[in-house]
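Here it is, the structure, as structure tokens.
As you look at this complex, bear in mind that one protein chain is not there, while each of the others sits in place.
All chains are identified by letter, namely A, B and C, in their written order; residue positions are counted from 1 within each chain.
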């Protein structure tokens, strides 16, 4: 049996999502099996509840970026990645 | 017999045409029968020769304005009009 | 290529003179500046006090560089300058400037509009409007996404 290793993911929150969490940044350690933003979000909303549930519910209207590039919910995460959740962009 | 009256036309020259004539402005008095820029130009090139002939020859590539509005060669001229001859516009 | 994300005000005349330095081929400069507007009085009774502009440092710069490289692959340009302010902004403050220098004007017009259209939908900035009645994050505009999409069919 291969024991799944742990990986570190640095999660960033912006705008309304940052306010929802009350923090801008959170570093987590998870098993490598939660290897997509979607899986990770589901895992955290079950485990930690609170704003994670709200985030999961509004998933369709929020964007996710891995290492500062817009990504899909089922893209892979790897150790050391920077993961960001944010609402629609309204600059300019 | 009705005697044709005289009218005053102020003629302006710009850019290369101004240089050709050596003057910027010329006020002329003509009979009312020369009532279009084309007729006037033909009359002056016969009567005064010089740059008027050259102007007539390059008629197709020059513009004419009556009272500061682009006009046609056969538009009417009336007493007191300002008539301008100029080469293609190259501003901006 | 210059990209600035900053709190402080910018001066367009200065940006342009920096941009043109040692570039005798520049025949045209097209600039866009976007400003903080108050709410539309016809449909709103509230009054804007100020705006807070937040962004994602790092990703913002990456995104803007990509937009700029994209523009340069489509049009012949001499240089591009993008500046975007963050932090607290008051009504009628300038928020963003996109300045494009090229030999001929058509390229500069098109590239400048392209860059601001993509900045609006792709660069990670968020605006919060603080009015005399409430504090709300600005929602994204359908027309911005339509404007961006229109570049595919031009």
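FYI, a contact is a pair of C-beta atoms (placed from the backbone, for glycine too) under 8 Å apart; a residue touches a chain by one contact, two chains touch by 3 or more.
Quick caveat, the model's predicted, so the values are computed rather than measured.
**Q** Specify the shown partners of the omitted chain in the complete complex.
**A** B, C
**Q** What residues on chain B make contact with the chain left out of this view?
**A** 12, 14-16, 18, 65, 68-70, 84, 86-92
**Q** Tell me which stretches of chain C touch the chain missing from the display.
**A** 11-14, 16, 20, 24-35, 37-38, 91-92, 103, 105-106, 108-109, 112-113, 116, 147
Rule of thumb we're sticking to: only the chains that are shown with their structure count from here on.
**Q** Nearest whole angstrom, what separates the Cα centre of chain B from the Cα centre of chain C?
**A** About 51 Å, centre to centre.
**Q** Where does chain B touch two or more other chains at once, residue-wise?
**A** Expected reply: no residues.
**Q** Check each residue of chain C and list the ones that touch at least two other chains.
**A** Residues of chain C never touch two or more of the other chains.
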